[in-house]
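Quick one: this structure, given as structure tokens, is what I'll be asking you about.
The complex appears here without one of its protein chains, the remainder shown in place.
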Amino acid sequence: MDKEEQSVAIKYNLNSSKVEAAARGWLKERGVELPEISTLVYNAQKEYYPQLTVEECEAAVNRVLSKREVHNALLVGIQLDRLAEKGALDSPLQELVENDEKLFGCDEVLALSIVNVYGSIGFTNYGYLDKTKPGILERLNDRHDVACHTFLDDLVGAIAASACSYIAHRQQAHAEQQERGEQPTPVGAVPAD
Amino acid sequence: MDKEEQSVAIKYNLNSSKVEAAARGWLKERGVELPEISTLVYNAQKEYYPQLTVEECEAAVNRVLSKREVHNALLVGIQLDRLAEKGALDSPLQELVENDEKLFGCDEVLALSIVNVYGSIGFTNYGYLDKTKPGILERLNDRHDVACHTFLDDLVGAIAASACSYIAHRQQAHAEQQERGEQPTPVGAVPAD
Amino acid sequence: MDKEEQSVAIKYNLNSSKVEAAARGWLKERGVELPEISTLVYNAQKEYYPQLTVEECEAAVNRVLSKREVHNALLVGIQLDRLAEKGALDSPLQELVENDEKLFGCDEVLALSIVNVYGSIGFTNYGYLDKTKPGILERLNDRHDVACHTFLDDLVGAIAASACSYIAHRQQAHAEQQERGEQPTPVGAVPAD
Partner (left out) sequence: MDKEEQSVAIKYNLNSSKVEAAARGWLKERGVELPEISTLVYNAQKEYYPQLTVEECEAAVNRVLSKREVHNALLVGIQLDRLAEKGALDSPLQELVENDEKLFGCDEVLALSIVNVYGSIGFTNYGYLDKTKPGILERLNDRHDVACHTFLDDLVGAIAASACSYIAHRQQAHAEQQERGEQPTPVGAVPAD
């Protein structure tokens, strides 16, 4: 390691709280509010868990948003959307992202890296949300004349799908705790699974 | 390598045609006919490609069914379904597969290994098909009182989603060939992408 | 839902503790002891974290083994190994598994579903362990004349790789806690990331 490298190594230190704050901040700046994601989750899950509350869905979304894998995917995806909006990507990537090219799949690739963290049961929810585009997802998709949300809509769908998986894991734990006569842990207070 | 091993090594030789024939045969034995998968594909894609024919969808399904990754996933999944049907798996795997446990995701894991072969654009189609369960998928899912299709429905959905991806790649190649004044290659005759 | 289905629905209830106990028990029955996995992890990580202890590695392995996604993959993989050993799989799956066919990748597919749970940084460790086969992995691989470990060696490598990822996430959290003057949480006591 020469001097220059050493000085870089000394200066740089991962600050996870700063990364998380940035990921959440960028989401907000791009017009995505947490309650909108929670609503997606609630609508997708209420038929399975009639007693589920919106607050529990919000806690689940918050839990997903505390994961490093999610921060990294959000930063990369939103950065590319922003640069595409300014025309700052090199051709032909600029055109692929700007036009949300159907055969460009890196947005789905990043989204899957989020879904994977809560296990394979989330794939189905992700695909369904991405195809039917309810609520916030439709809004993001519709505004593509003024803003580029090529990555963002997939990432938000993936966060919602992961929160659905989290809830499914937690509801199971909850039911088993009740059966054993234990006090159930509140949703969001502990990791899923 | 001792003698016993050597004799095994000599006796065993992968025969890919036999593996493919088995994978296709097992699918048929479990009640899945190719035209039913082609119909899934056609219904999912006709809105995007109005001139698409059912024959092209069948060619696409056949192309997907020629892939080794697909054979392997089909053999494993269908084997597990069959064994579960006979009660021949060890507990608690028997109960997880027999009851298509919601939090058991190995069926989705195998399905994704199929979808991945045609790239990330298939994730969405897979999830949508798996959630809405049109046509053959509904039938497979409904017969779970008499037969175990825990893996099969996901695998068939994955084959259909992969064929959708294949068609999307081929349609693009086709359009570009026409633009260049070339004779377009028929669907199914060449690999996608 | 007709009567028969209803009675099945009433009888079946996922018992996660039982599933976890089975997954751990099956691992042991197949000759895999936790300290051997911990040693793999320790040897892979000690160069990065000189103060890492074997106990912390064991706590990390235990954390990984508490995940539902891991239980499911272990049950499926070990079940297939066992059945192959008895010659109880249908041909040609029997031959593919029995001979650990190089072009059969369902073992890697299940292994990746484990690695994914701790995020993408584990891919590299998994591939390296799977290729170099240190310690327990070599032993599992060498005994293929008397036992079938086609799935097991990949699954154990994936558990070790996931524990490496868990440690990397925890060490980072630990360093950041110290920097903020907080009491660091012991490894294994909390979820990674």
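The first chain written gets the first letter, and so on, giving A, B and C; residue counts start at 1 in each chain.
By definition in this document, contacts are C-beta pairs under 8 Å (C-beta built on N, C-alpha and C of every residue); 3 or more make two chains touch, one makes a residue touch a chain.
All values derive from a computational prediction rather than experimental measurement.
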- prompt: If the hidden chain were put back, which of C:N13, C:S91 or C:T124 would touch it?
  reply: C:T124
Listed residues A:L27, A:L80 or A:V156, member touching the removed chain: A:L80
Query: Which listed residue, C:A21, C:A88 or C:L103, touches the chain dropped from view?
result: C:L103
Missing-chain contacts mapped onto chain B: 13-17, 67-69, 113, 116-117, 119-120, 169, 172-173, 176, 179, 191, 193
- prompt: What is the set of chain A residues that contact the non-displayed chain in the whole complex?
  reply: 2, 4-5, 8, 12, 14-15, 18-19, 22, 68-69, 72-73, 75-76, 79-80, 82-83, 88-93, 95-96, 98-99, 101, 103-106, 109-110, 113, 145
- prompt: Residues on chain C that touch the omitted chain in the whole complex?
  reply: 102-103, 105-106, 108-109, 111-112, 119-121, 123-132, 168-169, 172
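Note that in this section only the chains that are shown with their structure count from here on.
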- request: State, to the nearest whole Å, the distance from the C-alpha centre of chain A to the C-alpha centre of chain C.
  value: 26
- prompt: So, what's the distance in Å between the C-alpha centres of chain B and chain A?
  reply: 28
Statement: By the touch definition above, chain B meets two or more other chains at residues 103, 105-106, 109
